[in-house]
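Note that one protein chain is taken out, while the other chains of the complex remain in position.
Here is subunit A:
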Amino acid sequence: MAMLGKTANGLYWMYRYLERAENTSRLVETGQRIGLTRLGQDDDEWASVMQSASVLDAFRAGHDEVTKEAAIDWMLRAKDNPSSVLSTISEARQNARMVRTALTHEVWEAMNGCYMAARDILARKVSERDLPKVLGLIRQRTALVRGATHGTMLRNDIYDFARIGTFLERGDNTARILDVKYYVLLPSALSVGSSLDNVHWETILRSVSARGGFRMAYGSQVNARDIAQFLILDRRMPRSLNFCASKIHDNLRYLVSDYGEETPSFHMAQSLVDRFAHHDIDAVFESGLHEYIQSVLISFGQLGGQIEKDFRFYE
């Protein structure tokens, strides 16, 4: 059974937006956390955080200076910021309404409940004191949608498009964080142990919820090479570029077997996964970390475009 192209599109975007909402709130958390541990200079960090979320340019267009309060408000609530938590949750829910017939009741109610909770809690400016509570609630609510998805949805094409949206957004997000911070990871910046570097690394790991995971995999010694290896090539790390690409590849493969037709997007995902399989991190550094990440970002973008065409998202 095929599904409507529009529905595939709606599912893909519902889960992309949901993922983006989580990523943005995670970045806000990172910014606040870093600010707390670096007395006095915290506001610099917010420009970098907004840059990681790709919302800095739009912020600058409407604000003269970067302040903590303005940055938090921009990332959490701003209606004219399409990537703010409130905007993305509204979009996710709007897409969910569009594809409601493809969702289970549990998923729809979790999504609608997530939207209602976010709308209420973000109706007013969030004070710093309330920030942990607000971020915690958003994390819980989005996790509930994801949990309901795992627990109640059939593993069919509907699920595949939801997963593809999730992992394209996630891979894109990790790549952008790396792209903003790549210079910190360069060998020339390897003044190991200096407090400045620790802050940068911690920012990176926090931004992708990887501090605990990294410690488990590599111990407490942090170095640039290991971080790059972990976030780009690690097969266990659920936000690494390799992991995201292979999940997209898996779901495209299920679609190939369901629909009995090999799509160009499947081949693109295949070559992306192959690339990660044959690379080691030293080669990545050799070819240029920045260029490498740029090329992955471009590949993710092209893959998304091809999926839209292959599955007739639009007319």
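One rule holds for everything that comes next: contacts are C-beta pairs under 8 Å (C-beta built on N, C-alpha and C of every residue); 3 or more make two chains touch, one makes a residue touch a chain; residues count from 1.
Going forward, contacts and distances are computed from a predicted model.
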Protein that the absent chain corresponds to, by UniProt name, given "ABC transporter permease", "Homoserine O-acetyltransferase", "Lipopolysaccharide export system ATP-binding protein LptB" or "Putative circularly permuted ATP-grasp superfamily protein": "Putative circularly permuted ATP-grasp superfamily protein"
Touch criterion as defined above, residue of A:Asp157, A:Asp172 or A:Asp234 at the omitted chain: A:Asp157
Touch with the omitted chain, as defined above, among A:Thr37, A:Thr67 or A:Thr101: A:Thr101
Which residue of A:Tyr218, A:Tyr259 or A:Phe285 touches the chain not shown here: A:Tyr259
Of A:Ala2, A:Ala283 or A:Ile298, the one touching the omitted chain in the full complex: A:Ala2
Touch residues of subunit A, complete complex, unshown partner: 2-8, 90, 94, 97-98, 100-101, 105, 108-109, 112-113, 116, 119, 157, 255, 259, 261, 311-312, 315
